[in-house]
Structures are given as structure tokens and as C-alpha cells.
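Left out: one protein chain. Kept in place: all the others.
Each chain gets a letter, A and B, in the order it is written, and its residues are counted from 1.
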Amino acid sequence: MKKSAIIGALAASTLLAGAASAATLDDVKARGELNCGVNVGLTGFGMADANGTWVGFDVDLCRAVAAAVLGDPTKVKFVPTTGETRFTALASGEIDLLVRNSTATFTRDVDLKFDFVGINYYDGQGFMVKKELGVSSAKELDGATVCIQTGTTTELNLADFFKANNMTYTPVTVQDDSEAQRQYLAGACDAYTTDASGLAAGRATMADADNHIILPEIISKEPLGPLVRHGDNVWGDIVRWTFNTLLIAEEKGITKANIEEVAASSTDPEVRRLLGLEGDMGKMFGLDNEWAKRAIAANGNYGEIFETNLGTGTPIGLARGLNALWTQGGLQYAWPMR
Amino acid sequence: MAFATSRAEASKGGFRLSMLIYDTRFRAITLQVVALILFLLFIGWLTDNVIRNLDAKGKDINFGFLWVRAGYDIEQTLIPYTNDSSHGRAVIIGLLNTLVVAFFGCILATVIGVIVGVLRLSNNWLISRLMTIYVEIFRNVPLLLWILLTFVVISETMPAPAAFKITPAILESRAALEGIEAQAGGNGFWSRITGLQTLSLPFFLWLLALIGISASAWQYARSRLDAGKAALIAAIPAVLWIVAALTVFSPSLSPVLADSEASAIGPTEPAASKFFFDSIALTNRGTNVPAPLLDRPLGGTEIVSVPVNYSVLAVIAVIIVSVLANRSVIRRANKLQETTGTRPTTWWISLLILFLPLILLLVALGLHWEVPAFPVNDEGVSQGFNFRGGIQVMHSFTALLIALSLYTSAFIAEIVRAGIQAISRGQSEAAAALGLRPGRTMKLVILPQALRVIIPPLISQYLNLTKNTSLGIAVSYLDLRGTLGGITLNQTGRELECMLLMMLIYLTISLIISSGMNAFNSAVKLKER
Partner (left out) sequence: MTDTSHLWVREEMLRPEPPPLREAGLVKWVRENLVSSPVNTLLTVAGLLVAVWGIWTAFPWWWHSVWNASSLGECREIVAAAGGESGACWAVIKARWHQFLFGFYPPEHYWRPILTGGLLFAALAPVLFWNDRKSAHMVGFAGIATLAALYAVSANSLAFAATAVIFAVIWVAASLRPASLIWVTGLFPFISIWLIWGGSFWNPVNQLLAIALGALVARVYYNNTSKWLNDAFALVIALAAAYVASVVIGYSDAISTDFFGKLREASFWQGFGQQSDNVFSMVFGALASVLVMALTAAIWLLLAITYVFSAVLNYNLADLAGLIWGETPPEWAGSAWAGMISLGALLAFALVFVAARNRSVVIGILAGLLAGGGWLLYQAPKMVTYMATDLPLTIAPVSSNMIGGFLLALIIGVTAIAASLPLGIMLALGRRSDMWLMKVLSVGFIEFIRGVPLITLLFTASLLLQYFLPPQTNFDLILRVIILAALFSAAYLAEVIRGGLAALPRGQYEAGDSLGLTYWQAQRLIIMPQALKISIPGIVSTFIGLFKDTTLVSFVGLLDPLRGVTTTVRADINWKGIYWEPYIFVGAIFFIICFGMSRYSMYLERKLKTDHR
């Protein structure tokens, strides 16, 4: 009671940007804006273009959540986070949601007290080397100098891999992706290791892409996904189901372009539940029934988001691979909307 | 307004509550008590917040992670470390990395700073302008930019280690070349001269240096001798310079063999070569230097997980003893000079005392150098990715060291300049009147006095440099911030513990440096009576 007087006086300062309470959903609604933590700049996943508009695979998930919760995909405040600041930003409530190619691991889930609510990109750590080295397997990298990005799980995986294969290496820890690529291209390291998607993206944008090869070994599993704070299950559910919605939409062939048409004509019960034509799904976690429709309409379904930002039509040119729907041999398997 | 009451008045009136505020004797106490209460409440508030925040997050304050396996590798370590070592050891590695870059940085910055500061006052127009440009450019651009730029420059301009490798292609061309040489009947000195690329930058620079060396030598000799002899004397350094060019720098001045027949063959030497008698290799990853190895080492032990090498201790002990012995020799010479007026010749005794014991010790220990090289297979083809053997100094270290030294030296130069200018002209005029040469005036008259003005700001520059080593993060130099405040923090998620420990360590370093330097300052400062 007495404490509240002081805290009240402190909180009333005009520059306070609002407090994060246990109910993130209420905060977001009250604020009218979703605070989403993204990468400072990673091609294809999260970066700002010349106009300062954020684009990317992770960014579009933020927009979908904003569309579902607030009804407007533009009502997102993108907070660029570094490898070091990202988890603190989420834990302290500075951001509501972190979508920054973060690998789901035991310690992050249990010890750091976060919930990974889905895996939007299945990745694995690989190596890229110059062709002229004549290396065809990661097992031949004994004694090599390897560039790694610091603040990620990759440095631990790398140490484990070389240890398991009884090889030595010299690590060159680098701050960000573009710097790592510069060093690699300048020959400051023999191999560059990061998530295979990042390697492919980097290679695709190199001037001499044919002179570089990605080694066949994938030395780790990197399930990348959005994460929220422990303990706020409603908010976690919203993000989880927004993501699932995008997957279901792809399964059912609902796209940004045809969503109105499908909504008007579809007789598929699951589609009708998804688009809020049947049942009261949205109300169950405090949203209206159109939430999923808006999430899909924001940037299209999962497949569309992938193709726009990373797919073969872009300079990055990633194949779907593991991230294809389970029906097409991938791992993306949405939970049923029921 | 009630003013301070006098003592008599106060004792007359007895104590009133208002005296707590208006009596200067009590007011100080009142204010301090109020301040103390507020301060304690503030601390209490902070601690309470920390505890409740930790509680809310389900965390605790626990330094146990320092004993847990770190699991990551560090590219440059002064003491043994593997990814099986603990986080605590990684912290020590980081701390040592911080200290080593700060130590060498301070020395380098001082040397450059003093030179630039003195040269800025030079009456040589070109030099003083260049030094001004140097100082202004380095002072007015953020250090972070210098660190990034230095790193980019170093890693972009140096050759990759692969360029040092002997490839099968090179061996083939060598075999082919031998055939040609056998026909042509040798190929040596003349091809080096005829093959000089006179339009290349190295040649031009070399020529300029030649002109400078001979002009300067002639000028020096001319002031003492007549023209003919002077020309002869001046020719000596010029000839030496030419010989040096043809032997030492020759690869960079002229690509050997420009004749058509040989150019049809591929390169017979690797694209890059080690220098300084084939012992130091500069690659875009680091500087590979020979490592000292001992045949008969004295062994060592480990104190608080920091290894101690008895051989190194022995070398240090011998050096200290030699220096002390040398000082006593000089002191005796000084005494003799003061009593008899003649100074005995001591330079050879000094040399002997300083170096002979050390050399003997090193010979006894069996010192030899392990030169970095690529392992070679039976055919003579280089194997592997990197140099083996020797010591590799990573470029993150070099870049950080260079950038920090250059940046700080610009400030030190200004301090030195201001210190020198603070000495009144009368001092240098008096020295000139006594017949001292400018160099000795600077050394014996100006600098000792300027030092008094220079040292206090110099201390804060050293402190700044030490703190600025934390920017090594920009080039991924794994110093204290990189290990404890970077990877360890990240992998363990213990921000509070890591940050507090890191601040404590930096604070300790700073306080040690500043108290040490302050003690030095009070030792050298002008004793005023």
C-alpha cells in the first residue's frame, strides 16, 4: 500500500513508456502497438529498407501477430536487438515478442524462462568454404580458421563438432553477418559457419557465388522460432496460433489474394472455423473471430511469406527443404484448428 | 536571515530546534544525517528492487557458473585454455587479454605521442603540418571508427596464408625454370637490376628514400668536412641502401625474371613471402612470429590456475640483477667523476653486465626459435590451412592495439606539446647560453620540467586507453568484455552477476593504475620548499 504510492509517483513520469504486466495482451491492446524484437540487419529475415520499412521473414510474422491482435499489420514497433541484448529485452518487457532467428534450446526454455511457441524455420549449422581450398567435407577442416558469429549457439556447436572429431581450429568470432562475410571473402578465415540458410543467402549474394561451396555436413539442429516470456500463456497461445494459422492457410490454399473469395465460398469446416465463420475461436483468448483472417491477409500464408522474403524468386533463393509442409516432405506441421 | 551565532551566544541560549538548520555548527551535521538517510534509503531501494526483480524472474544471484565448463573457444590465449575450461578461466583469459593490450597500448601510445608532440613543435614546416593533421584527424573522429578501419585495412591488404603455400603448380614451374636456366647459363644479380620496375610505387618510394638519405648524410658530413671527403662519407649510407634494396627488399622492388621465356612459365615462388630472414609472416589473419623454445627448460607450476614458468622467472631475475649491477657501476663512475673530474670508460662494462649473463643463461637453457611454416609433404607441397609453429598474433589484437595507440597518442601529443610550451623560453635560452645542443637541451632541461605538467593528464590518458580496450568487441577481440561480458553472459544468461563482476574488475584495474601513476607522479614532481 505504501509502496504503491512511490511506484505510482515514479510511474507517472511522462516519459515512462508504459509498464509490462503479466497480461501482455492487455498491454499490447492498451498501447495500440506491438513491440517486436528483430535482428538489427539480417538479409531476408529482418532488416530495414531505404525507407526505413522493416521487411523480412521474421518481420512478417510480427506483422501477422499485430494484424491478429490489433487489426492492423503496420502497428508494430520493431526493436532491433543484438545477440546480447535480445533476451534481456524480452525478459524486461521491452518487447512483447522476439522473432530473431533464435534457436530453441533447453537452457533458453528452462533456465532463461522463455517459451518457444513455434518453429518458423528449421535450420542447421553448416560450413561454407572457397572452392579453391579443395575441401569437400567438414571433416577435412582440421587446423582451419573458422569465422563464427558471437552470441549465438553456433560457437558452442562448432567447439563440440571439432572436439567430437578430434580436430583443432582457430575461431574468429565476428559481431554480425555482414562482417563475417567480409572476413571470409577477404580470406581471413578458411570457412564460415552459421545457419545453413544464412550461408545460402550469403553465397547467393556474393559476386562470385560459384567459387564457394557449402559443405554437406550439417553439424547441429537449429530450430528457429518466435519466443515469449514464460508464464503468460494467453499471449503465448496467441503467437503460437497466429503462426499455426499461417501454416493451415498454406495447407488449405488460402492466400492473401483469394482470402475474401475463400471466406465467401468455402464449405470446409476447418477453413470456416479458421476464418471465424463458425465457432468462437478468437473469443477464447480475448480476440475477435476475424483475427486469423487478418493475420493471413497481412502478408499471406506461410508459403507466401517464405517466397517473398527467402524463396527461389528472391536473390537469396532458398528452397523450402525442411520448411516445406509435411504434406510435401517438410517438417512444417500445423496443429489442427479445432 | 539568522546568521551563525557565536559560541558564547549559543551556549547562553541553550539548544533550540532551529539551530539544527541555522547554526552552521549543527547544520553540517543535520545535512549529513539527512544525506546519509537518503543515501541509505536509496541503496535499500535499489537492493530491494533487485531482490524482487530476481524473485519475479525466478532467478538468484549465483556465481557458480564460473566453475562450469565454458564450451566455447577463444582465438588468442596467453595461458592454456580449451573449451573444456571453466567460465572462470575464460574470465581470466579475457582479463589477461585486456591487460596485455592495455600495457602495450600505453607504451606504444606514449612513444608515438611524445614523438608526434615534439615533432609538432619542429621548425620543419612539412613535418609540423603533417603532425598537426595527424593529431587533428585522430582526435576528432570516434575511436570506434579507427578500430574498425584499422582492422579492415589490415585484413584487406595482407595476403591470405594460402598465398605462402608452395603448390604443385609452383613446383612444376620451378622444374620448368631449371631447364631454362640451365640453357641460359645462370640468372642472378643482373636480372634483379634489369628487372627493376621503375614505375612502381615501391621503387619510387625507395628512390625518394635514397635521395633523402644521401642528402642528409652529405649535409651532416659537410658541416664537419670539406666537400670531397663529405661526398665520400655521404656515399656510404647510399651504397648500403642500394645493397639493402637489392638483397633484402628485392622481391617487392622487382619481380625477378621479366624475360619472355620465363614469363611463359607460371610463378616459381608463392605469391607472398615471409620477411625478416624468412621468419615473420604477415597474413590477413594475424602476424606469425617465431616462438622461443627451450631445450632445457626449468619447468613450472600453476598458481591460482595461472601457469608460472620458472625459465621466464629466471630470465626476469637475471635482467633485474643485471640492471641493478649496471646502475651501481654507473653510480660509482659518477662518484669518481665528482671527486676526480675524470670519468672512467664504462660503456663496455655496462654492455657486458647487461647482456653477458642473459646470453649465458639463454644458451644454458638452450634457446632456439621455432619459425612458423607450412608443413610440407614428401614432394615439397605445403599442407594444411595455416602456419604451424611459432606464435600467431591475431589481427583483432593488432588492430585494436594500433588503433588505440594512434588515437591515444594524438591526445598524448597534445599533452606533451602543452607541457613543453608551458616551460618558459628563458629555460631553453639559458640552456643555449650554456652551450647545450638542442637535443641535450630537450633531454636535460625541457623534458624534466615538462614532465611535471605532462604526467597528471597522461595518467588519465592511460586510464582512458585501458577502459577503451573494451571496444575490442568491435573487432571481436575477446577481452574481458568479450568473454565475461559477452559470450559467458550470453551463454549463461546471468547478466547481473557478469556485469557486476566486470565492473568490479575494471574498477580495480583503474584504481590500481591511477594510484600507481599518482605515486609515480608524486615521486617525480618538483619538490618545492
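Rule of thumb we're sticking to: a residue touches a chain if its C-beta (ideal position, glycine included) is under 8 Å from a C-beta of that chain, and two chains touch if they have at least 3 such contacts.
The structure displayed is predicted, hence computed values, not measured ones.
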item	value
Which displayed chains the hidden chain touches across the whole complex	A, B
Sole residue of B:Arg139, B:Arg327 or B:Arg343 that reaches the chain not shown, by the stated touch rule	B:Arg139
Option touching the unshown chain, where A:Ala48, A:Val234 or A:Ala324 are the choices	A:Ala48
Interface with the undisplayed chain - residues on chain B	1-3, 17-18, 20-22, 28, 30-32, 35-37, 39-41, 43-56, 60-67, 119, 122-127, 130, 136-137, 139-145, 148-149, 152, 201, 204-205, 208-209, 211-213, 215-217, 219-220, 223, 302-305, 463, 467-468, 470-471, 473-474, 481, 485, 495-496, 499, 502-503, 506-507, 510-511
Touch list for chain A against the chain that is not drawn	1-3, 5-7, 9-12, 14-21, 33, 40-43, 47-52, 77-82, 84-85, 88-89, 91-94, 176-178, 181-182, 185, 205, 207, 315-316
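Everything below uses one rule, namely that only the chains that are shown with their structure count from here on.
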item	value
Centre-of-Cα separation between chain B and chain A, whole angstrom	43
Residues of chain A that touch chain B when the two form their complex	83-84, 87-88, 91, 107-108, 111-113, 132-133, 141-145, 150-151, 155-156, 158-160, 163, 169-175, 182-183, 186-190
Contact footprint of chain A on chain B as seen in their complex	57-59, 71-75, 83, 152, 155-156, 160-162, 284-285, 384-386, 388, 392, 394-396, 473-474, 476, 478, 482, 486-487, 489-491, 493, 495
